[in-house]
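What follows is an incomplete set of chains from the complex, kept in their original frame.
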Amino acid sequence: MLIHLSSWPEIDARLSSGTRLGRTVIVPIGSNEQHGPTGLLGTDWLCPEIIAHAAEQTDDSLVIAPTFNIGMAQHHLAFAGTISLRPSTFMAAITDWVASLSRHGFDRIYFLNGHGGNVATIEATFSEIYAQWSFAMPAAKPNFVLKLRNWWDLPGVMGVCNSLFPTGHGMHATPSEIAVTQAAYPDRIKTAAYEPRIASNGPIRDALDYRARFPDGRIGSDPAQASPEKGRQIIDVAVPALIRDVTAFANETLPSA
Amino acid sequence: MLIHLSSWPEIDARLSSGTRLGRTVIVPIGSNEQHGPTGLLGTDWLCPEIIAHAAEQTDDSLVIAPTFNIGMAQHHLAFAGTISLRPSTFMAAITDWVASLSRHGFDRIYFLNGHGGNVATIEATFSEIYAQWSFAMPAAKPNFVLKLRNWWDLPGVMGVCNSLFPTGHGMHATPSEIAVTQAAYPDRIKTAAYEPRIASNGPIRDALDYRARFPDGRIGSDPAQASPEKGRQIIDVAVPALIRDVTAFANETLPSA
Amino acid sequence: MLIHLSSWPEIDARLSSGTRLGRTVIVPIGSNEQHGPTGLLGTDWLCPEIIAHAAEQTDDSLVIAPTFNIGMAQHHLAFAGTISLRPSTFMAAITDWVASLSRHGFDRIYFLNGHGGNVATIEATFSEIYAQWSFAMPAAKPNFVLKLRNWWDLPGVMGVCNSLFPTGHGMHATPSEIAVTQAAYPDRIKTAAYEPRIASNGPIRDALDYRARFPDGRIGSDPAQASPEKGRQIIDVAVPALIRDVTAFANETLPSA
């Protein structure tokens, strides 16, 4: 069930269905940022959206929120097309999404993330949100639980990626993520002469430092290895892994206070 | 040109193309909120996305940002599936989008809006952004211009809507917007027995007040009149109107300081 | 009853009087900003103050708060004497006024506004305030209702203004508002040679853009038409209209939750 293509009575019915998955919602979350000479700017929000929507097609008992498509990408701002929230803005926005979804009765909120640069801020936000309760007097606990999962950390996914791309996987503009978008958007495949073939590595700091270190935007990767077929293989592993992971999260027993 | 399906060198080339439209960007912006018994929760962000993407297919010289899909919908929060930002969060996020896009050299930023409830906050945000320069000492002016346009205010659109739906157009969950989404998502058309056929009107305040006044979510509308064909007619008027409006904005002469 | 010239037991008694107007408060709100070559910088907060205080003299059952005299005027900052809050500051201040007044039991708070540039931010603030309840879990509703009314939108007022000034009314430094202040401060009437007689129109953006477009500060207006007598006519229409409008607001029936 995709929230944005449903009506409110449909969501209401699902929430009242008495199933654990009916009170669990998946939020695809990513970033719109440069992905090297050929990667789509939307790669990091498209990948979790592609995987989550494919999972929903497999199992309609999943509830999928609209995609949170702009994240924390300040280090990519020297490359055109990147759109970034400051971490503080990102935190405020995630907080409001959680407040909205939990108000309706979604008590398990699962963020399927597509951007490594989002992780620290999302985790800090979870703490900011939980802190509202942790500081509360009298003591109180939230009526929801939050979970962050990067799509490449779904069980089995990284194994496939590594076997498909034993060298030149790298950290940014990886052949894995490029391949996933190629599978979904085959008419948007782009090519370039990569020089060097495998990009170099280094620390991530501000935008100008990044551009000076990584002139074409890649970090450690050789995206020329990507293909739609490989993308499909990755998706095919990710989809059942996501369903299992979300189901386990939905059914996790919480400690009684 | 859709930013999220382009690579950064493609955006860079467009920005350097020397055309005014190449430095102008359209941001579809809306809200994810209840739209009555049958309207899609995504209606308000889908409509500007549908129109903007159709315009881009007509004229590739338009540059379209990813869709800003969550807006200010606090009054709809008593209906499941609504996701809202607080106005202050919304302002921070728009500010960061503008800062990102203008940093790359987009000097005209055009928000194509799909939600009336967004208007006040977007305009307040424009003032907040401009104020950074208006307070500056020494005096300075921004290197970009902002514009907000509701899609139904594009020249000619409301005339078509009124002729299609002379009664029961209303304010929320209008047959116009429902029809536009039906044209784009014909397999997601839903039906319901509306009671009364035309919903009542009233002021908009907090979420519980809203639900008490408007029990099924509609304000003043009879969405049963919507059809995919009517939606297509609206889109067919909106698309050229958008292209003309953005082109005029891109070419507007600014006063010399 | 003017709050600032009353003692707290007097306000307490009024709140406990059992009348609906006794729990309703009018906040004159405006801006301190340039009003062309001859208009008073205080025009936009003086006009609602003049009208509200005149109404209170007519009907002491009205409760009037002190005047909120600084609003959102970033676009006027290139003209000396303008004082502006950023929208975010304006929102915080209005929020605290509402929190203070509602804490005492004022359950209807009516902002009589004198500045068009305030409207978006005031409306965004109402949403920010209501959102505290709309997001609340368990669901809760505020114990007050907010209303914004521009003084020129009081029933009958604009009709008089248009008949007094059929041409050259314009958008800023209008003869109407100048006339109202002339009626109240006849010893502060100023004159100037306006060139052109009727100022030009255009969009409102940042401060330098504004000054370049509107060199003497006016937009579309010919304030030379103002006179104290015309101001008095406007006030004489506005005062009973305000009393009726506030009374209707005070007595409006709210939906039961």
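Letters A, B and C mark the chains in the order given here, with residues in each chain numbered from 1 onward.
Keep in mind that, in the parts below, contacts are C-beta pairs under 8 Å (C-beta built on N, C-alpha and C of every residue); 3 or more make two chains touch, one makes a residue touch a chain.
Note that the structure is predicted; figures quoted are calculated from it, not measured.
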Assembly copy number, counted for this structure file with 3 shown: 6
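The rule is simple: only the chains that are shown with their structure count from here on.
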Degree value of the rotation bringing chain A onto chain C, based on Cα positions, nearest 5: 120
Proportion of interface numbers common to chain B and chain C (over half same, under half different): same
Centroid spacing, where centroids are CA-atom means, of chain A and chain B in whole angstrom: 25
Distance from chain C to chain A - Cα centre to Cα centre, in angstrom: 47
Whole-Å separation of chain centres (CA-atom averages), chain B against chain C: 29
Chain C: positions in contact with at least two other chains: 135, 139
Touching residues (chain side chain B, partner chain C) in the complex: 72, 74-75, 77-78, 84, 86-88, 91, 117, 119-121, 123-128, 130-131, 133-135, 139-142, 145-146, 205-209, 212-213, 254-257
Touching residues (chain side chain A, partner chain C) in the complex: 96, 99-100, 102-103, 143
Complex contact set, residues of chain C against chain A: 135, 137, 139
